[in-house]
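As you look at this complex, bear in mind that one protein chain is not there, while each of the others sits in place.
Which chain is which? They are A and B, in the order written, and residues in each are numbered from 1.
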Amino acid sequence: MTKATRDISALQAAAVLVSTIIGVGVLPLPLFAVRAADTGGPLVTLLACICALVGLMFVALLGMRFPDESIIQYSERLIGKWPARAVGLCVIVFFALLTSLTAREFGEVVVTSVLKQTPVEVTVIVMLMLAAISARNTMTTFAYIHFFYVPLLLVPGLLIVALSLKNAEPLNLQPIWGNRPGGMFDGIVTIAALFQGSFVLTIVIPAMRKPAKALVVSLYSILIAGGLYVVIVIAVVSVFGAEETRELLWPTLELAKATSLPANVLERLDGAFLAVWVTAVFTTLLSSYYLTSQSLTQLLRLQEPRIFTFFLVPFVFVIAMVPANIVKMYEAVVNVGRIGLMLTIAYPGLLLLIAVLRKKGGSALGR
Amino acid sequence: MPLFGNRTHLQSRRSRRKKRTAGDAGTSTGGDGGGSGGGPLDGRLDELLAKVTHVFGTDTTLTVRKFRIFGTYPAAMLYFPNMLDQNTLNETILKPSMSVPTGLDPSEWSAPELLDRLASEALWHSDCRRTEDFNDLIEALLHGDTVLAAEGSEAALVVGTRQIDKRGIDQPGTEQVIRGPREGFVEPLGPNIALIRYRLQAAELRTRQLTIGRKTRSKVVVCYMEGLTDPDLLAEVDRRLGGIDIDAVLDSGYLEQFIEDNQWSPFPQVQYTERPDKVVANLLEGRVAILVDGSPLALIVPTVFNQFYQAVEDYTERFMQMSAIRMARLVALVFSLVFPAIYVSVISFNPELIPTEFAVAVAGGRAGVPWPAVVEVLIIEISMEVLREATIRLPQQVGGALSIVGVLVIGQAAVAAGFASPITVVIIALTTIGSFATPAYNAALALRLLRFPLIIIAGIFGLYGVMIGLILIANHLLSLKSFGVPYLSPLVPADAEGMKDVLIRGPLWWMKRRPAFLKPKNPVRVGSEMTEPPETKSRKQEGAHSPSTEKE
Partner (left out) sequence: MTIFGQGVNYYAFSIPIWFLGGMLVLLVDARRCKMAGQRKDERFARFAGWLNIALGVIFLVREWAV
């Protein structure tokens, strides 16, 4: 557990990123897109993907320069011990917040659509305990878990999207720029925040067999996950239209409800869709929780990340229950996401710049 | 059965063991024969006999036959009469020892070399060795060998006369096949090793013997292929077996519980089999087999999950048919785990998933049942498990009929009485039959047990709960290892060659390499130049010829 072994193949690393990104944000995604730019939703999503890709590439390049260390460790070499520790603590707090908000969002969805009589605390705590228990594994097992679940996420996701297109109306997608392009920047920022889980790459790279492939891995991951996001937005907007989508809190869920398998074998697939979505949220939650506990271990110079898995659960739970209702929760999600972008895109960019200027760090190509 | 030693006990013994000097794996040093102490023999026959009878106390089966070798030298033969064939004893040991063989002049033999010369020149038995240690002598007696001691000789002869009645080689009870060898292992070690050796006539097959069990002194044999099996795996097997310090090893199952990676996991990490052909196939893939004297079940390590739904016919029959059947088996396996839980969650929480026409029938069936679906399913499930346990112990004649009648009658009666709905009974019956389709009993057991928590979670949280339960199980499988090999290999981590044997059974000429996760030192199976079956090759070559010459 404490010995670092390099066991993760590039494919597994890509699986980690893809399953982390595809998570709880899938449900309200079209709403954010359409709120920002009307029928320009797909375009906004695409641009947000590019933005997220840039951020992830910063992380990948940094990881390739310091293939044995995670960001908590090499940031100390770049900007000094105490500034790096301070920012590192911010990163950890941010990801703890992300974990709680993800868990809360998940709980709200389950309580609203499936288990209407269960208090939201119960669903949240069950999911948090599941993530906490699963975060007690080695890095290798962590990669195996993601690798195992990725097909379970992608196949039903693409299936539902493909089946829903039978109800699609391409006219709904026009005009492509949308009627109010002014809101685009906000939209890009909000949606790019949905990709922030990919920051877990910084602890994956030290465990990769060939860290030199990190850049390619990040490219393909964003391609796949972002591609799925774009396709989902396209499907929702073309089926419901931009105005109708604005009224829906979780448009993707509505899309699943409206879809049925050919020959009406199963109707109202949303129950089954939710079952698959539970897996997607679990992988995202696992990643952010794992990142939090691993980073905290490294920050405090300890050896055993398992200490934090149970320790953090009550904290994360209390923070998750802070927002009083769904509206407040989504306000928090958007705000925290925006602040987070500074940490996950601007900070690595800054570090990369410093690394290049100070000529620090080696090349991963030797491995 | 008295059995001491759990894992922590094992570990503390292991560390204590390290402090002792050498001694090979598993053999216990120090006298176990009632404190008589070991040590060399000293040539005085009467004292030796007194010592031996003292060790065995009031036991009446030990036989001491005193005689004179060649009529002159006083000697004695000790043995346990039920463990050997008296004729062998008489013909091959007693007779040649008593009558002077032609051409030899024993009067010039001195007392110390008497037994050695006897062994090399007079006795007609093929398995003779000398021993100078008293404990070795006692162990040999307990093993069923005959001990020959002479006055004035500081050594004794141990003749391997052990012959214990064994049952005939028969079809293994738990692993029946339609097409494939019908031989199964028996209890004694010798015939079992013979069964393996004649199938695998390779010089690289090695058998390494250990003795485990303080009181049972069971012989344990580790089989592997030299040059093929990963040496790290072998070292790990030796290490784990060497750490076992226990009273009795009555079955290979005892060993399994000591050498497995995770005793808390419901899933077995060691495979067992009664079939020699299965052992040989696994040895050729790079696995290690462990056989125990007295147990017809051989252990095979390391184990991965997909071995639990593979059967022998998969390989002896043709690939397309068996691929389809294997997938059916996999479906049965998954069903036996989740079916009742999904039924409970759909009925209780998500009835909209059921097509409307069917929903009416389901609702009608459940109308008179006084309790919620969870309780109903749990009651029927538990009764099913009890029934299953009972039918194992029923005597042969009554068993078959009673189980069928029992299931039918009880199920029907339960429905008529209003305990259960007909749908529930059907689902539980299908689930149980599905669990029998799993070839490996220990894996079927694991899934059988995991069904219950899943049903309970489904009753509380519905489909969402089932997903959580399945995620927990999947995560556990993903973190499990068997002797260092991830349990879900070759699915995770992905191994393209291994995938050819996971869901389908690829044709034999596709499977050119041994499974990579076993890290074999020689990964290519011999004969991999053969890429397609012979007829197609020749058919292509003779494409230009007329049809009449094809059948050559």
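Basically, contacts are C-beta pairs under 8 Å (C-beta built on N, C-alpha and C of every residue); 3 or more make two chains touch, one makes a residue touch a chain.
All figures in this text were calculated on a predicted structure; none of them were measured in a lab.
Undergrad: Of the chains you can see, which ones touch the chain that is left out?
TA: A
Undergrad: So one chain is hidden, and I want to know which residue out of A:44, A:61, A:125 or A:248 touches that hidden chain in the complete assembly.
TA: Only one listed residue reaches the unshown chain, and that is A:125.
Undergrad: Check each of A:66, A:142, A:250 or A:317 against the chain that is not shown and name the one that touches it.
TA: Only one listed residue reaches the unshown chain, and that is A:317.
Undergrad: For chain A, which residues touch the unseen chain?
TA: Residues 2, 119-121, 125, 300-304, 306-308, 310-311, 313-314, 317-318, 321-324, 328, 332 of chain A touch the chain absent from view.
The definition used in the following text is that only the chains that are shown with their structure count from here on.
Undergrad: Could you give the separation in Å between the centres of chain A and chain B, each centre being the mean of its C-alpha atoms?
TA: Spacing between the chain centres: roughly 47 Å.
Undergrad: What residues on chain B touch chain A, complex-wise?
TA: Residues 349-350, 352-353, 355, 461-464, 466-468, 471-472, 474-475, 478-479, 486, 488, 491-494 of chain B touch chain A in their complex.
Undergrad: Flag every residue of chain A that touches chain B in the complex, lowest number first.
TA: Counting only chain A, the residues touching chain B are 9, 11-12, 110, 114-115, 118, 123, 126-127, 130, 133-134, 137-138, 141, 144-145, 147-149, 264-268, 271-272, 274-275, 278-279, 282.
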